[in-house]
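Every protein chain except one is present and positioned as in the full complex.
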Amino acid sequence: MKGEGSSTKAVPVTARPLPGRAELLSWLQRYGVYLAVVVLVLFNAAFTPNFLAVGNFRTQLLQVAPVVVVSLGMALVIGAEGIDLSVGSVMALSASVIALYLGYGAWPAMFMAILAGAVVGGVGGTLVAVVGVQPIVATLALLVGIRGLANVLLPQLKEIGNPTLTALGSESVLGVPYVVLVAVALTLLVLFVVRKSTFGRQVVAVGGNRVASELAGLPVRRILLLVYVISGVLAAIAGILASSRLQASDPTSLGLFMELSAITAVVVGGTPLSGGRVRVLGTVMGALLMQLLQATLIKHNLPQSWTQMAQAVIILAAVYAARERR
Amino acid sequence: MATTGRVLEAAGVLKVFPGVRALDHVSFTLGRGEVHALVGENGAGKSTLIKVLTGVYQADAGQVRYRDEVVSFSSPLDARRAGISTIYQEVNLVPSMSVARNLFLGREPRNRFRLIDFGAVHERAREILKEYGVHVDVRRPLGSLGMGTQQMVALARAVSVDAQVVIMDEPTSSLEPREVGRLFEVIRGLRDQGRSVIYVSHRLDELYQICDRVTVLRDGRLVHTGRMAELERLRLVSLMLGRKLSEVRAEGATKFSGSHPQGEQGGQDGQDPPVLTATGLTRRHLLDDVSLALRPGEVVGLGGLLGAGRSETAKAIAGALRVDSGEVVVAGVPLRTGSVSAAIRAGISLLPEDRKAEGIVPTLSVRENIALAALPRLSRAGIVSDRRVDRIVETFMKRLRIKAAGPGQLVGELSGGNQQKVLLARWLAMSPKVLLLDEPTRGVDVGAKAEVQMLIDELAVDGLAVLLISSDLEEIVEGCDRVVVLRDGAVQGELHGTEVSEEAIMSMIARPVEVPR
Amino acid sequence: EETAAAPSGSSTQGGQVVRTPAADAGAGCTLDAFGAQRFDLRSAVVGFSQSEKEANPFRIAETKSIKDEAAKLGIANLKVTNAQSQFSKQISDVQQLIAQGARLLVIAPLNSDGWEPVLQQAAAKKVPIITIDRKINAAPCKDYLTFIGSDFVEQGRRAADQMAKALGDKGKVAILLGAPGNNVTTERTSGFKDRIKEVAPDIEITFEQTGEFAREKGQQVTEQLIQSNPDIDGIYAENDEMALGAVTALKGAGKKAGDVQIVSIDGTRGAVQAIADGWLVAVVESNPRFGALAFETAQKFLDGAAIPEKVIISDREYDKANAESSLSEAY
Partner (left out) sequence: MTLTTVPAETESPRERAGRIFRGHGALIVLAVLALVGSLAFDSFATVANVGNIATSSSFLAIIAIGMTFVIISGGIDLSVGSLFVLGGVLAAYGSQYGLLVALALPLAVSGLFGLVHGLVIARTGMAPFIVTLAGLLAARGLMLAISDEGAATYLVEDPSFALLGQGSVLNVGYPVLVTAVLLGAGMVLLRRTGFGQNVYAIGGSEDAASLMGVPVARTKVAVYLMSGLLAGLAGALNAARLSSGVTILGIGLELDVIAAVVIGGTLLTGGAGALGGTIAGALLLGVIQNLINQVGNLNASFQQVVSGLFLALVVIAHRFLGGVRKTE
């Protein structure tokens, strides 16, 4: 009867420290992206002329802002085990709508643009949540159709003369451009929603196990619908930001392939495509990483072929570091 | 070539998960032609040991010997090739594939062009399943069957490959006495052919019926191994729980008081009105005009064979299964059927049967999983109050003795039984009026089972109405004031207070089922 | 003889003017040399295959001029397809036009190579093909009738001349390339670089990145450029959109008009306006109004005249001097 002795007192589950390597890996899994960004900055500081200039950082932030805004919405959608390919086209649509309504002034125009984004998101969300179409196809249909619609509404690029929008795109407070401020504000908002709000928790629950969430009485359809609407709205806002920067509505080429950039940012940021988890700050970092990489390659005047191959490598490396183990 | 009596051995196996020593230098020996019970509390390490033995996990230290040779299987496939066939704890078949294709996956009969002969596949699948008393259309997607049936299919699959060692991790957790009986025949058959079986179960009397030797694990350590017969029941329990014999003896087998305020009159008419009445619930192929009533403070059992439609009944009441006709009235208010959230708002909570698919959210922590259903009432203006969440979580993790590294651990990493407890906590946190429990103690260890049963009692005493589905007849008999017996989706009859006994239930349900279709 | 045959080009406002055909114009292609039958344009099915969405000034003007001219000439049965920038689609578009019984094909090719399947089917049916604005690499008068359009290499060279003039033959220049793999990009680049070497070896091309012919990309690349190469003197943009993007970037960086000399190609209204405003120094036109010339050529061909293997139009050039005045002619 060995073991008898030990059988007298129950042994609690002992939380032992992980072996050093595992620790490092799990740290990498969480902060790999941040590390990569730092590394890239250091590299540029050393090898890229005037990289450390304030103006340069402003440029990078200005350029990444719209991507960040779109990626925030994408992160929520992916967290809910979905995907939204329509974001690029929604940006274009929002650009056309602005041009159409600019006559009524900047604010009404922006409102209409955001409304348009919400509607498109609503359609996508309805297809996914109510009809039950698979997200990738539902939003693929929108990707094609909405781009067309954007061009139907506004056949070609149109300059924006409106002072308010021009200011939004070109001016700043205390050296921080409005565009960047908007992106930061939206990031904090989404961060709060994900971390603190009931809705945020429910989103990841739905993404983690839809059936269980239904049985737990969550309004699964409403949640999904809302997620896509949010994504649409954010894409529309990104469209406004981009247009105001360009000082023109360009439904033809605005937001082309944005869906891929956004998805990349989200996944590189450590949000699994399988849903059930959302990393907001990671997503921002992911977008920043890809932006800095792009900038580095351009500044060093490398050919397109290099750029694309380098991006491939970085994406793989980042996601590899952040991958789920076991 | 002939070898010693040992077929499969684990020597000083260590397996560490982040925060847990799931196996702490465990040694284990399986002899030829023996049925070996592997027992222990939830989270003791049984499934982990099995996974190490069969190449799902690699041991961090120690070695595995098979037929006296040190082996390290890189995958379950390796193990199966070597002659070890396993039924893992959670039914592990492919829900989207047909029953037949699941049964034969990896070893489909071929025609002379070496191509799969689906005629033969379906034919042989039908035959095999008939032996196990399962009469389903074998082309039906496995996922459309109930847990119990799925478990039988998994069993059939594991046994029909001729293996030297068959490992069964809680094969009976949702089986009926009838199916359990069949399973035992199968196991004896294996033993007589000199094959060996590792048998994991929390149902002690089963162990005594079928097992030759027993190994007891606790918190990842080996605490006892020896002949089953020589280990008296109470000592077994005390070994598992790590509590003194005296304490355990004081407590007794099941924790039911067996009677409740309402139960006294055995649910006769003429006392306060039912809190829930379901009338004429009907759904093609599943439910046929099922009616029942639950009174406050009453525990009503649902009896029936596999596929009798008990889960379906519960789901229909909870709005999780659309019904073609029929209505549900809660506290006098008719309920919009087919809407879970409506049911929950009305105070109905359903603990679903399929823990993995319908219960846990694996990507979330224990904490989030417990709070999930209650979130709205735990938040103000759409903002979650972490303070309140923590309070609830703490309470129930204690009360149900949930074993986890902490509230932050991913629920997917918990042991089967502990996952079940988390789900119970989720529903109790809702403080419902009506509680529908589908296999609440499935895979829950004796200790916790007792807790749960005590809990059910308490709840009933507090005036809650409970509907209890359990494949553990003892549980039904001891726990219920009233038993409604289903068969083929229709109410077969009802037993009241004193009439409730295993024999009565059996005789009512176990009449030969005419083979459907 | 061939000069006579060469279409004169209707000289309506902003319309295309034919450069007196180069010596290599060849003997010219006649109906029987091509082996086609005479037919009446007005009653025949005529197919026009556009390469990109009519969503930029060039394509809009191009398609419009074809449709308008067809209407003017009373061509009842004009079928228009659009490949939406997918080359595979353009191939099947044209094949479909042939299947629909087109007797004459006007094609704005998305790419110069890869026309084999179309050419085979057209040859089988002896359907004359006129390619506009972009050549296809095949045998004139055998595979296709003729090519009407600008000489992209030449455009590049003229842009180089303008750049050299603006910079006084020395300085650092950046190129905003068009879409990669597009032979307009290739030819406008080679033309520019070669010419710079010839006329102004002291001009150094320090930077070349693609702006994919789009304004936003042009802006973003320029923003990066002026951060890392603040000493840049001139920017050669291979189309107006990128040039205007560059302008936005320069404004954003607080630069003044004229700080950086910008030369581009196309001659859209926006660009010409930008010259007037002083942000661009010069724009080499690439005239999209092919309608008149295309159908005129076709008619001449059907009337039995000999058609040169390429009809190169003489592109205008906009600069300070004529910007204001010719704004109305820009498209």
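The chains carry the letters A, B and C, assigned in the order they are written, with residues numbered from 1 in each.
Criterion: contacts are C-beta pairs under 8 Å (C-beta built on N, C-alpha and C of every residue); 3 or more make two chains touch, one makes a residue touch a chain.
All values derive from a computational prediction rather than experimental measurement.
Taking the complete complex into account, the chain left out of view touches A, B, C. Touching the missing chain, out of C:Q16, C:S65 or C:T81, is residue C:T81.
Within the complete assembly, A:V211 is the residue of A:L115, A:L191, A:V211 or A:L281 that touches the hidden chain. The chain not displayed touches chain A at residues 85, 127, 131-134, 136-138, 140-152, 155, 210-211, 214, 260, 263-264, 267-268, 272-274, 303-309, 311-313, 315-316, 319-320, 323-325.
Take chain B: the residues that touch the chain left off the picture are 56, 75-77, 80-81, 86, 88, 92-98, 101-102, 105-106, 108, 115-116, 118, 137, 139-141, 157, 284-285, 517. Mapped onto chain C, contacts with the missing chain fall at residues 50, 53-55, 78-82, 84-89, 91-93, 95-96, 98-101, 110-117, 120-121, 137, 179-183, 185-186.
Assume only the chains that are shown with their structure count from here on.
Chain A and chain B have CA centres that are 41 Å apart.
Distance between chain B and chain C, defined via averaged C-alpha coordinates, is recorded as 73 Å. Within chain C, not a single residue touches two or more of the remaining chains. Looking at the complex, you find that chain B touches chain A at residues 16, 18-21, 43, 216, 218-219, 221-224, 226, 238-239, 241-244, 318, 320, 340-341, 343-345, 350, 352, 357-364, 368, 371-373, 375-376, 379, 382-384, 403-406, 426.
By the touch rule above, chain A contacts chain C in their complex via residues 48-51, 53, 55-56, 59, 62-63, 151, 155-157, 159, 170, 242, 245-248, 250-254, 256, 295, 298-299, 301, 304.
Across the complex, chain A is touched by residues 53-57, 60, 180, 206-210, 212, 214-217, 219-221, 223-225, 227-230, 241, 245, 248, 251-253, 270 of chain C.
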